[in-house]
Structures are given as C-alpha cells and as structure tokens.
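Following: one structure in structure tokens, then a few remarks.
For this depiction, one protein chain was excluded, whereas all remaining protein chains were kept in their positions.
And then subunit A:
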Amino acid sequence: MSKALSLAKIYISSTYGIKRFFRNLKYNKKDAIKSAGLFFLILLSLSSFFGMMLYSYIRMYDFLGKIDQQGLIVTISIIFASFFTFILGMITVITGYFMNQEGDIILSLPLRKRDILLAKYINSYVTELIASAVVMGIGLGVYGVKSNEGILFYLILVIASLLVPIIPLVLCYLIVIPLMKIGNLTKKKDLLMILSGLLVLPFAIGYQYLINKVLVNNNPQYLIEFLTKQNGLIDVFGRVYYLSILLSKGILGYNTFQGILYIIAFLILSVSFVYLLLILMSKIYYSSIIGGNEINKKYYKLNKSENNKIFKSRGIISTLLLREIKLMNREPIYLLNGPLVIFLLPVMMYFVLLFNKESMKEITVMLSNKDIIKHIGIYGGIIILFLGISTSITSTCISREGKGFYFLKSLPIKAEQLILAKFLHGAIFGAIGGIMVCCLMAYFKIPIISIIIAFLIGNILLFDFYIIGIIIDFKWPKLNWDNPQKAMKQNINPVILILLSMGVMGVSFAVISKIKVPSSVLEMVYIGISGIILIVLYIYIKRNINQMIDNLV
C-alpha cells in the first residue's frame, strides 16, 4: 500500500506537472507562465458552460421548489457527476495507456502488480476528483444555499464529491483493461486505442443530450415528468446504477441517523469496488502494459515483383504532404484529437437526430426562420471554420515534429516547401470538413448558391487560420517531448486558435444581428476581408519563414 502511494505520487507529478510548474516558477518563468496561461484558457472556455449550468440549477430549484421536490436537484447532480466522471474516466484511463508512464524502469522495480494498478488508479482519480468537485459543487451548492443548509451539509458535499467518482472509475478500468489486453495479445494496440476512444463517443453524446434535456429545458411540467415518471431519468438511472440513489438518499437525510448510514454504506461499497478491481484486474493490467510497445511484426520482404510500387518517386511537395498526413493519421492520439473530428461530425449528427426526434423539428423550425436562412451562407462558413480548426492540424504542425525537427532542418528542403506542405495538409482536411458541412446543408434543402458561398467563406477563413496556426506554433512550439500526447494536448496553440475562431463567431453574430445589410453585401465583405487578411499573412510568412525556422533551437 505505501509503495502504491509513493508510485502514485510519481505518476501524479509526472501527469500534472505540478512540481515542474513550481520549479519553472523559480527558474523558468516563461514556461511557468505558459502552463498557467493554458490552464486559464481552458478554464475560460469552460466557464460559460459552468455558468449556464449554475443558472439552470437555480431555475430548476425554483421550479421544483414549488411542488416541494427540490431534493431531485441532489439526485440529478449525483447522476450527472457519476455520468461525467465515467466519461472522463474512460478518456483518462485510455490516455494512461498512451502515456505509457510505466516505461521499462517502473516495470523493472520490485513492485507488486496490485500496487502498480492501485497507483495508476489513484493517479486517474485525481483528475476525476476535480471534475466531480465542480459538477457536484454547482448542483449541491445551489441546493445548499437555496435551502439554507448548515455547515454540516457542505462537509457532506465534500465527502460526496470524494466518493462519487470512485465506482465509475472502477468501471472504466474494468472495461478498458481487458480491451487493452486484447490489443496487446493481437499486437493491434493502435487500433484498440482508437476503438476504445470511439467507445466514449455515444456516452458523450448521451450526456450532452441529458444536459440539454434537463438543464436547458423551459417547460417545468415536462421537466418533472421527464425526471420522475416511470422510465424517466431517475428511474432508468436508478436501475442502471442504483448506488447513486443510495448516496442521494444519504445526502438528503444527512442530519438523520439513517442518512449517515446510507453514506457509510456507499463508502463501504465504493471501497469494495476498488478492492474488487484490484483482485480481478491486477494481473491482467500488468500483462496489458508489459510489452505495450511491441508492434505486430509483419515481416515484409522487399520482393522484386512489388518493386514498382515500393520504389515510387514523387515530387517534393507531394512527398512532404504525404509524410505529414501519414505521421498524423498513424499516431492514435493525433488522429483522435485531430482529423477524426471531421468524420465524427456526421456520425454525431446522425445519433442526435436518431435519439432526439425533436431536435430535427427544432432544426427545421430554425431553418424556416427568415433571419437565419438569409445569412445561412455566413453561418455555414463559420461552422466549416470551426470544424476545420478543431482538427488542430496546423496549430500543432511544428510541435508534432518533436526532436525530429532538427533532423528535418538538415535536409535540403526549402522552408517554403515545408510550410506549403503543412498548409496543404490543413487545407485538405478543411476542405473535407467543408464538404461534410455542405452535404448536411444540402440534406436540409438549403439553396445551392448559399452552400457554395458557405464553402467559400469557410475555406478562405480557414486558410487565414491555418497560416495563423503555423505562425503561432512556430512562435511557441513544444518540441521537447517524449510522448506525442504533449505535442497535442498540452499544447497551448490549438486552444488559442479555437478561442480566436470563437471570437470570429461572436463578432459575426453581433454583426448579423445589429447591422442590417443585404446578405449578398455581407457575404462579399466576409470574402473580401478574409481575402485581404490572407494576402497580408502570405506576405508576412513569405518574408519571415527563414527567420522563423532559424529561431527554433
């Protein structure tokens, strides 16, 4: 146990970089500021979501208070928090495999298998705790303040936040470990990583759906029905995950003996789940991480008959472009967080429409709104922009090279050629995203001329953003990494780009609603401005590219 704890400490400090942050604060201010900046940017982008949640809880409390059902707030908070920590847990656990922190060193230490799994579990639990504290805190906080609960309630709130993620996280490990074990046996680790990443998707969509249903709903009558009727949310969830009801009974009756008993029961059950996980999975976990770096050897002799295909010569731009695409799409972590986003959009749309017949209606209603349909070209363009940006292709294009970038610099490749290839890589996937959005627009019977305009606006905007992405990743690259995770997910540059495109979105909404000009004029303005910016950026990058490459040490 104590060994597990000290191992967990190592994991935690290497995952969250807290120690490194404080060290940087002392010796390397620039890096410390960068990590703090990233943290706040992420917080900023989430704050609107939390704000909305807070607002909805307050309203919901008022609705439910009228019929003396405000206790449902507690149950809903627990349901949301359990659900949320489960989704996050899946991502964390899978990511844990990617990070491959075990390395050979830790595996070579005389640690028990059980300690390794427990340490890993604790490491993931820390992330979960933050999520749980936020989700529980908002919901129960509203309940506590509005019902004038005493200090003891908030103590219970803290305890409940600690308890909520334990069991969902155990479930995540129970699901993922066997999958990874199969991945290890079949040596198809990458494929299984991608598959298990996709596994999270339906849950995430379901979660989004619930949030929309419960928090954004305006009809109290309908809401209460949705929550409490037979086969309503609480009924269904209570059946799938009955223990959550146990905890909510405990919290609501926290000042009674019975309530305390419920909480203690939940605690005991949670701990037994962890114990069960350790008993069942320690061995399998160990064998799923050992040899995790082995790749299927598919002895591929260069045989003479295939020579024509194998030794193919290409032009410099196409060979550079091909390299970019292969390096990105073959790294699961890049693929999942990058280009795959484009292909998930239609899948997600499909599920949303499948599960929620009403949203179909809503979309149709929205599209019959004259003010929206009038500017649909611009709206469509901005959706394309958003989708293209979320691939993070150009905003991580230098960071992804990692230490290999130095070698690349030694090759006789012109800076312009390298950058052009990186730009084209983004542009190709941007165009694919654009086509997806256009198909969707066509499905909703939007006039072809608007679709073409949307495609144009979206892609010209994307060109601007792709160049900006390249420039900022040159300015602040993350080249010194030992794990591709760091180039992508601990990189501030894609976040900057996404915030920037949100800015464009905000400005556009303001412009469209405030300034009444014919849509064709506005569309020309959009194309004109983004075109001019494109030219300026082009001139800038052409002038500075050699300098930018030289400045990378």
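Operating definition for what follows: contacts are C-beta pairs under 8 Å (C-beta built on N, C-alpha and C of every residue); 3 or more make two chains touch, one makes a residue touch a chain; residues count from 1.
The rule we apply is simple: contacts and distances are computed from a predicted model.
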item	value
Protein that the absent chain corresponds to, by UniProt name, given "Oxygen sensor histidine kinase NreB", "ABC-2 type transport system ATP-binding protein", "Predicted metal-dependent hydrolase, TIM-barrel fold" or "Uroporphyrinogen decarboxylase"	"ABC-2 type transport system ATP-binding protein"
Touching residue (missing chain; options A:Arg23, A:Lys229, A:Arg330 or A:Lys542)	A:Arg330
Touching the absent chain when the full complex is considered, from A:Asn148, A:Asn369 or A:Ser410	A:Ser410
Residue, one of A:Ala32, A:Leu54 or A:Ile316, that touches the chain absent here	A:Ile316
Contact footprint on subunit A, counting only the chain that is left out	293-295, 297-302, 307, 310-316, 319, 322-323, 326-327, 330-331, 402-404, 406-407, 409-414, 550, 553
